[in-house]
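Read the structure below first, then the notes.
Only a part of the assembly is drawn; its chains keep their places, and the rest are absent.
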C-alpha cells in the first residue's frame, strides 16, 4: 500500500466522518429549539413574532457549527493540500 | 491488496456510513419537532397555521443537515476525485 | 484475498449496515410522532383532521431520510460502479 493510497483513503474517511458526526449535534439542537419554539407559541400566541425572531437567530448560530464541519469536509475532498503534494511528488 | 481496491472499498464504506450515521440525528430531530407540533396544535387549535408554518421552516433547516450528508455520500460514489485519479493511473 | 473479493465483501457489508443503521432513527422518530398524534387526538378529538394531516406530512419527511439510506443500499448492491470496474478488469 503506497502513500498515495493512504492519503486518499484517509481524506475520504475523514471527509465522511466529519460531516456525519458533525451533523448529529446541530440537528438535535435545532430539533430541540424548534420544538420549544412551537411549545412557546402554543403557550403565548401573542408573542409569536418575538419567538420566531429569537428562534431564527438561534438556528443561524447553531447552523454555523454544522457549516464549519461541512467546510472542513469539502476542503478535505476538493482542496486537500496533503493530496496535492502527494500527487505532485508521485507524478514527478 | 492493491491501491485501487483500497480506494474503492473506502469510498463504499464512507458513502454508506456517512448517510446512515448522518441520518440519525435529523430523523430524531424531525420526529421531535413533529411530535411537539402535534402537541401544540392539540393545545392551541386556533394557532394551527402559525405552528405549521414555523414547523415547516424548522423541518427545512433540519432536513438541510441530512442533505449535506447525502450530497457527500453521492460525491463519494459518483464523483470521487481520488477514484478517478487512481483509475487513470492504473489504466495508463 | 484478491481485490474482487474485497470489493464484493465491502459492498455487502455496507449495504446491510446502511439500511440497518439507517432505519433506527426514522423508525424511532415515526414511533414518537405517531404516539404523540394519538395522544393529541385523545386530548382534542375535534382537531383529528388537522392533527392527521400534520402527522402525515411529518411522517413523509421522516420516511424520506430512511429512503435515502435504502437508495444508497440498493445502489451498493445492484449499481455499484466500483464492482463493475473490478469485474471488467478481472474479466479482461
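Going by the order they are written in, the chains are A, B and C; count residues from 1 in each one.
Just so we're on the same page, a residue touches a chain if its C-beta (ideal position, glycine included) is under 8 Å from a C-beta of that chain, and two chains touch if they have at least 3 such contacts.
In this text, all values refer to a predicted model and were calculated from it rather than measured experimentally.
Visitor: If 3 of the identical protein chains are displayed, how many copies are present in the complete complex?
Guide: Assembly-level count of identical protein chains is 14.
In this section, only the chains that are shown with their structure count from here on.
Visitor: List every chain that touches both subunit B and subunit C.
Guide: Of all the chains present, none is in contact with both subunit B and subunit C.
Visitor: Taking each chain's centre as the mean position of its Cα atoms, how many Å separate subunit A from subunit B?
Guide: Here the centre of subunit B sits 11 Å away from the centre of subunit A.
Visitor: If you average the Cα atoms of subunit A and of subunit C to get two centres, how far apart are those centres in Å?
Guide: 21
Visitor: Spell out the part of subunit A that touches subunit B in their complex, as residue ranges.
Guide: 1-2, 4-5, 8-9, 11-13, 15-17, 19-21, 23-28, 30-39, 41-43, 45, 48, 52, 55, 59, 63, 66, 70, 73, 77-78, 83, 87
Visitor: Where on subunit C is subunit B touching in the complex?
Guide: My answer: residues 1, 3, 6-7, 10-11, 13-15, 17-19, 21-22, 24-26, 28-33, 35-37, 39-41, 43-44, 46-47, 50-51, 54-55, 58-59, 61-62, 64-66, 68-69, 72-73, 75-76, 80-82, 85-86.
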